[in-house]
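For reference, the structure is listed below as structure tokens.
What you see is the complex with one protein chain gone and the rest in place.
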Amino acid sequence: MAELTYRAAVARGIAQEMDRDPSVVLIGEDVAAAGGVFKTTEGLLERFGPDRVRDTPISEEAIVGGIMGAAMNGLRPIGELMFSDFLATCWDIVANQIAKTRYMTGGQVELPLVIRTANGGGARFGGQHSQSVENWAMAIPGLKVVAPSTPRDVIGLMAAAVRDPDPVVFFEHKKLFASKQDVLEGEIVDRLGEAAIRRPGSDVTIVALAAMVPVAVEAATVLEATGVSAEVIDLRTLVPLDTRTLLDSVSRTGRLVTVEENPRLCGWGAEIASIIAEEGFWNLDAPIVRVTTPHIPLPAAAELEDLAIPSSERVVEAVLRIQ
Amino acid sequence: MAELTYRAAVARGIAQEMDRDPSVVLIGEDVAAAGGVFKTTEGLLERFGPDRVRDTPISEEAIVGGIMGAAMNGLRPIGELMFSDFLATCWDIVANQIAKTRYMTGGQVELPLVIRTANGGGARFGGQHSQSVENWAMAIPGLKVVAPSTPRDVIGLMAAAVRDPDPVVFFEHKKLFASKQDVLEGEIVDRLGEAAIRRPGSDVTIVALAAMVPVAVEAATVLEATGVSAEVIDLRTLVPLDTRTLLDSVSRTGRLVTVEENPRLCGWGAEIASIIAEEGFWNLDAPIVRVTTPHIPLPAAAELEDLAIPSSERVVEAVLRIQ
Amino acid sequence: MTPDPTSDEAARLAMYREMVRARYFEQRAYDLFMEGIVQGTTHLGLGQEAIAAGFAAAMRPEDMTFCTYRGHNHTLLRGAPMSALLGELAGRSIGICAGKGGSMHLTDVTKNAMGSYAIVGAHLPIAVGAAWAGSLRGTDQVSVCFFGDGTTNIGAFHEAVNLAAVWKVPVVFVCENNLYMEYTPISEMTPVEHPAADRASAYGLESIIVDGNDVDAVYAVASRTIERARRGEGPSLVEAKTYRHKGHSRADPGEYRPEEEVTAWLARDPIPSYRARLEAVDVDPSTLDAIEADAMIEVDGATEETRNAPPPAAETLMTEVWADGGSEWRN
Partner (left out) sequence: MTPDPTSDEAARLAMYREMVRARYFEQRAYDLFMEGIVQGTTHLGLGQEAIAAGFAAAMRPEDMTFCTYRGHNHTLLRGAPMSALLGELAGRSIGICAGKGGSMHLTDVTKNAMGSYAIVGAHLPIAVGAAWAGSLRGTDQVSVCFFGDGTTNIGAFHEAVNLAAVWKVPVVFVCENNLYMEYTPISEMTPVEHPAADRASAYGLESIIVDGNDVDAVYAVASRTIERARRGEGPSLVEAKTYRHKGHSRADPGEYRPEEEVTAWLARDPIPSYRARLEAVDVDPSTLDAIEADAMIEVDGATEETRNAPPPAAETLMTEVWADGGSEWRN
């Protein structure tokens, strides 16, 4: 048992997999000598050497194209994109090449690769370095999508992502890098597609992801005081999606509130709300409410950014609105 | 009154605006001398000259970055991306620069530009030239999104897009290029954000866009025979979204079916289903059903592509499921 | 390494055979497109066969080919079965990609034909990554990446060649300069005369230009650059001058091209000229006739197989998104 930060868990998770499988490599900008701009890859160069841990030029298409090619030829590469906003600079390779190649070749090409990237707001970095874009990846058939909310899950889901035979986009949340948790020593391996009930409850189901999970849990604690028993579900992975856990929870609570950091339109919350509105409709006792960042770019000023990103107060208000 | 193809309507719509406003220009690959690979810009070079109608290198980032800069300095540029799939090759400029710059500069920068692109499947072009990606654009705050379903609307909405002071992504559907309609001579100008009821009905609301509109209308005709009165709404623009028409229709029908060509997850159908599940919940008499392309890349073979893209049979089946 | 065809008659005949096979195959693909059997689109390499044949001859089986939508010839000449390729163009169950890819995505990984890519530039970084993985794993593999002149103006070209040069990756970039993008001459869209060769120095690479219609010349450059890559001396960027006999794709008649230009290049057709060269060194014409006859028989056979093949089964729509063979995104 050791107290571990989310940041350190990233390096531990990668190291765990590089240790066990020599075909796992890591490339990206400043990931080697510098240990990553968020210090999430610290020590990996020293431990695994420059062949397996490599700095790249500022060439995102070459980074993700490079790991795609490497995955086609016997490696299990991990590519880092410094900020998830930069997925846009290589979106063709990610969405049109990596995601579609297996299908388009009739299953000839397997792509066991992971794209890691720092996602989300709260750091006052402004509109081009703060986005939550997990919904971009979820919208693309052929990509698996992971977004852990705890240090332990970073390790377990990193292992699952690296061992998965399909391409995985792994979102590390900037706001959580400093968060801490006691984590057991030794190997940790999870399975993709399993949500976690962070807090059982009977009156309403609150679904959250990554940095919105602590927000939802905080809201649930406040709600308890007002006599509302909220169940908080941490999705952990968007693809595959654990719809069973979601449908089961709503069948017990009859109410659904989703809490997303991404902008309002076409987020994962809309997908989940739609699934429940079709398959869980007869269990619903009230409208489905989505709490999201408004449909605006993220502002830089602290006071504005804090207003934009969902807060526990907004979650509480949303839940009470449908009680 | 002249019979006009959707394809010819594109050129007429652009010409109408270039005629009236000398600051309107058009750039893209093969748009000038060749008249566009879909012949949607035929005659424009001859009519407006090489300064205003320009071929570019195969450099999508330079095309959309170029029109962004041009819009910052007094032009109202139109940029063509040959296939909407190629939005991925310049997504950073579209989603991170064009969409966010006005907000990030506190309103200093106005970007009256239009990105036109050929969208959608049905041409057996395979996974990288057949996508419906209107949901990509809808998910980005700061972009307006237009997708006409008729030749007349191509002209009216093109005019609205070009005259709009904000960036607009204009999706022209490949499957509709050959479709014909009698269109009045003279200027046609619509407003963004107004859906059209293509067929009034009382039992169910079917919401569709672009090439899915004729599919929905065909389904409604079949349903009528079975005694089900379906109202078909053509969204025409996704942003701004005409939620009033949607909520009003569902308040009358009590049932909602969306028909999307994009892959299943996080499409505009999910957004609309979620809006209704929150704001129209008490009017709903049945689950909300989304008919979409499955969450797969589009296959090339005719038989497979036809199975993938929503058909009127699938829409009928979906509607009957909730009667 | 492979015997030097320029001194080895058998190898020269082999290159002749490969060019003829590619030629007949693509001519048939065109006819079948006009007939409506081939679906969607085709981008033919008619006239560019010497580049495919020269490089294929210089490659080892384990070397990897990455090409574009205009890569029918490259995929075929790495050894992919003709009927599976034609079947793919026609969207049949026998297609090399089970009918899912179509003409722009011909792939045969068993022959290290690592894919045809339909979005300009995307496959260059992919080819770099595959080559890098080979060198890391000590496989001695080389990647050969084919693309067009217009591709030299897209960002991915720049990023890929730069990374390959910085990492000294064993990849050979081959620009097939056929003078045109789709309908626009490359000369109007590039500020330098040689879109690839004049960019080589930007990456510290040698400027290499070869007559893409002379299969012997292509072979020589191919073996030189491939062996350089194999020795660990890094990438090369080759510009092969050539011309496509037909339009850009589908039924495009290519009327945007000056007639004299077309005639001049048709006169430089790589196949008859190579036949003449072989005859000049006393190759028996009947040998060459036999090669041509065999190729036609192969094409006819593939055509029959394709005509008789059923479309893909409906169930296959939902297969092969994931490695488990399926497409499930939920439980």
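In order of appearance the chains are A, B and C, and numbering begins at 1 in each one.
Note that a residue touches a chain if its C-beta (ideal position, glycine included) is under 8 Å from a C-beta of that chain, and two chains touch if they have at least 3 such contacts.
If you're wondering where the values come from, they're calculated on a predicted model, not measured in any experiment.
Student: Please identify which residue in C:A156, C:A240 or C:V299 touches the non-displayed chain.
Tutor: C:A156
Student: Which listed residue (A:H129, A:K144 or A:R199) would be found touching the missing chain in the intact complex?
Tutor: The single option touching the absent chain is A:H129.
Student: Touching the absent chain in the whole complex: find that residue among A:V37, A:A196 or A:L247.
Tutor: That would be A:V37, which touches the missing chain.
Student: Which of these, B:E17, B:D30 or B:D92, touches the one chain of the complex that we don't see?
Tutor: Hidden-chain contact among the options goes to B:D92.
Student: Tell me which residue among A:L184, A:A302 or A:L320 touches the hidden chain in the full complex.
Tutor: In the complete complex, the chain left out is touched by residue A:A302.
Student: Residues of chain A in contact with the chain that isn't shown?
Tutor: 29-30, 33-34, 37, 55-61, 85-86, 88-89, 123-129, 264-265, 294-297, 299-304, 307-308
Student: What residue numbers in chain C mark contact with the hidden partner chain?
Tutor: 153-159, 162, 165-166, 188-192, 198-199, 201-205
Student: Under the stated touch rule, tell me which residues of chain B contact the chain that is not displayed.
Tutor: Per the touch rule, chain B residues meeting the hidden chain are 23, 25, 51-52, 54, 56-57, 59-62, 64-75, 77, 92-93, 96-97, 101-110, 112, 141-142, 165-166, 193, 239-244.
Criterion: only the chains that are shown with their structure count from here on.
Student: Of the other chains, whose C-alpha centre is the longest way from the centre of chain B?
Tutor: Most distant chain from chain B: C.
Student: When the centre of a chain is set as the mean of its C-alpha atoms, what distance in Å lies between chain A and chain C?
Tutor: Their C-alpha centroids are separated by 40 Å.
Student: Could you work out how far the Cα centre of chain B sits from that of chain C, in whole Å?
Tutor: Taking the mean C-alpha position of each chain, the two centres sit 36 Å apart.
Student: Quick check: how many Å separate the C-alpha centres of chain A and chain B?
Tutor: That pair's centroid distance is 30 Å.
Student: Mind pulling the residue numbers of chain A that touch at least two other chains?
Tutor: 92, 96, 103-104, 141-142, 239
Student: Where in chain C do residues touch two or more other chains at once?
Tutor: Touching at least two other chains: 95, 97, 99-101, 105, 117, 119, 155-156, 321, 327, 329.
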